[in-house]
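Removed from the display is one protein chain of the complex; every other protein chain stays in position.
Per-chain residue numbering starts at 1, and chain names A and B are given in the order in which the chains are listed.
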Amino acid sequence: MLDPRLPGPMEMNLTFEGDWVQTSTVDFGFTTRNLENKIQKARWDAGPLFASKIDPEAGFFGEQAFVMALENVMGITCDPSTEFVRTIFSELSRVSAHLRSVAYLSRVVSIDTAFHYLLREREKILDLFELATGSRFTCNICRPGGMNLEVTQGFLERVLFFSENLLKSLPEYHLLLTENRSFKKRTQNKGVLSVAEINELGLNGLIPRSAGVVSDLRISKPYSAYREVKPTSVICPESICPQGSDTYSRFWIKMVEIQDSLELLIQLVEKSPRQQEKRVTFLQDLLVHSGSGMAEVETQRGVLKVEVSSRGESTPLTIKINTPSQLIAKAIPVVLKNTREEDLSLILQGLDFSVLEIDL
Amino acid sequence: MDKSPSMSFWRADAKKAKQELFSSIFAYVSSLKVVIPYFFGIGEHRKVVTEQYPDPVSSRTEEDLPAKTRGRLENDIDLCTGCGVCAERCPAQCIQLKVEPGPEPEKKWVSVFNIDLSRCFYCGLCTEVCEPTSLTHIKKFTTAEDDKELFIAKFGRGEITFEQRQKWNKIKQQEEGMW
Partner (left out) sequence: MISNWLEFTKNNFGTAFWAEPLTMVLMTTALLLCVYAPYFAINYYVKSKWLADAQARVGPSRSGKNGFLQPLVNVLKLNQKHGYQPPDTTVGLLSIVSIIIIFSLAPSMPLSQNLLLIDSDYSLLYGVLVPILYGLILFWIAQSRKDYRDFTTHMRWLSLLFVSSFCMLAVALMAGINTGSLSWVAQVQSQEADFLGLGIFRNPPFGLVAPVIYTVVGVNLFFVREGYLFLENKIWSGVELMIFNLTRAFLETVFSITAVGLFFGGWNLPFGLESIIPAVGMVTSLQVIWVLLKSFLFYQTVQLLLQPVSKMDVEQLLALYWKYTVPASLCCLLGTGGYIWIKAHL
C-alpha cells in the first residue's frame, strides 16, 4: 500500500501474464480526512478553510469553488476588481500545480535535473502566496463578496516579473524534456486512452484536451474574470498522439498550458483595476438564509463541483464535493490494460491524480 | 504477447535508423546545452538555490519572512478585551478562555487565555475576527517540543484570589469614599 511507485496511499490488485498487466482494481480511502463532515459540523467561517484543503497542491480552487457556491446561495456577487485578483490567484495555482506534476513525472523517469529546476520555479509562486496571504499552500483568503486581502501595486508587479521571467526560461525546459528523445521514447504510447473510452468514462478537463477534445469550463461557461480575459483553447494535435491520449500528450499539454496561463496572467495584471474595494472579512458571524447553490471551477485536472445547501443558521445543512480525481480513479483500470509492469509508476504519475482529493 | 519494446529499433530500415541516430544525438546535445551552464553559474537563475538552514549566513532567518506570515499565535493581554470570539470561531477549538470581572468596571480580567499550539493549524480565522487586534500571528514557526504540556502557550493574567478581590474592593470603597 505504501509503495514509492504509487502516487499516494492506495491499494492495487493486479493480475499479470508474464510482464503484461491483465486486470487491475484500485482501492482508496486510506487518507480520509472527512472534510465534508467537518464543513457540515463547523460554522460557515471554516468552510473556505477546509475547502482549501481539498487538493493541497492547488488549494485556491477549493476555496474559490466553495465561496462561489456560497455567493450563489446568498445571492450576492463579487465586485470586478476582486474578481481579477481571484483569477490571478487561480492562474498562479494552476501554474504551480502543473509545474509540480511535470516535476514529479520527470523524477519518475529519473531526469532529476528537471525535477530540481521545476520545483525551484514553483518556490517563487509559493513565495508570492506567502507574501500576499501569509501561507504558502492553503491560503484561506476567499470570502463571500470579496477577499480578505489587500493587493498592493508591488504584488502585481512581482506577479508580472515572475510571469515574464518564466516565459523566458520555458524554452530551456522544452529542450530538456519536450524535445528530449529519451523522454519521448519513454513516455509515448504508455497509458493510452482512446477518445471513445474518454467519452464513455465521462472525463473532463485535462485528459480530453490531451486527446484533442475541447473541454474547458473557462471557455464554455466563463466565471469570474474569465468573462473579460479569455484563455486560449488549448488542445493537443493529433500528430502528438494519434491514438488518443498517452502520457506524453498529457505532459505536452501541461507545458503548453503553463505558457498559456503565464500569458493570461500578464493580461490580467495589465487589465486589473488599480483601486480595490475594501477587504471582506468574517468579522460578523455569517448567517446564510436557507437555499442551495452550486459552483463549478476549472482546476488543473478537470472540473471541481461544490454544492452547498443552507437551513438559515450559522452552520451549513449539506455539502457535496465532486473532484476531478474521482473520475480519473475510475479510469485507472481502463488505462492499465495491456501495459507492462515496469511502466506502472510512470503511467500512474502521468495520469496526475491526487489521492487526497479522491479520499476527501 | 511477444511485443518487446527493444526490438522495434532493430526492425526499422537502415535509413530510418540513421535518421533516428542523428536526431537522438542532436536532441541529446541540445539538452546538454541546458545543463552545462549550471556548472559555471552563468546567469542569475543558475545560482545555487539551497538554503542551509539554520546557518544564518546562507539561509533566511525568521526576520526575513514576509510580514503577513502566519506563524505562532501571540496575544497581547493588555489589549485583549476577553470577548471570546476567537475561542468561539476557532475550527480546531484550541483557545481556552476564562474571564472574570476585574478592578475596572469597563475592562474584563482575562484570567486564563491558553492556546494549544498542537491543535492550531494556522488558518488565521481568530486573528481575523479579533477586534482589538491583540491576537496576532508572529513570524516564529518552530514549535517542536518534547513534552505535550509545553505546547500550551499561556497568556492569561492569572486567576484572582479571594484576598486580591478583597483588596480591590477596599481600594474601590476608598476611592468612592474620597469622592
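We take it that contacts are C-beta pairs under 8 Å (C-beta built on N, C-alpha and C of every residue); 3 or more make two chains touch, one makes a residue touch a chain.
For clarity, every value in this text was computed on a predicted model and none was experimentally measured.
Undergrad: With the missing chain put back, one of A:Arg143, A:Arg186, A:Lys254 or A:Arg301 would touch it. Which one?
TA: A:Arg186
Undergrad: Looking at B:Val34, B:Leu73, B:Cys86 or B:Leu135, which makes contact with the chain not pictured?
TA: Touching the chain that is not displayed is residue B:Val34.
Undergrad: Which parts of subunit A face the unshown chain closely enough to count as touching?
TA: For subunit A, the residues touching the absent chain are 2-5, 18-19, 109-114, 116-117, 120, 176, 180, 182-183, 186, 340-342, 345.
Undergrad: In the full complex, which residues of subunit B touch the absent chain?
TA: 4-6, 28, 31-32, 34-35, 38-39, 46-50, 52
We adopt the following convention: only the chains that are shown with their structure count from here on.
Undergrad: Just give me the whole-number Å value for how far the CA centre of subunit A lies from that of subunit B.
TA: 24
Undergrad: Touching subunit A in the complex: which residues of subunit B?
TA: Answer in residue numbers: 1, 5, 23-24, 27-28, 30-31, 33-35, 45, 49, 65-66, 68-70, 89, 91, 122-125, 128-129, 131, 137.
Undergrad: For subunit A, which residues count as touching subunit B in their complex?
TA: Residues 17-18, 20, 38, 42-43, 45-46, 49-50, 113, 120, 123, 130-135, 140, 148, 165, 169, 172, 175-176, 179-182, 281-283, 340 of subunit A touch subunit B in their complex.
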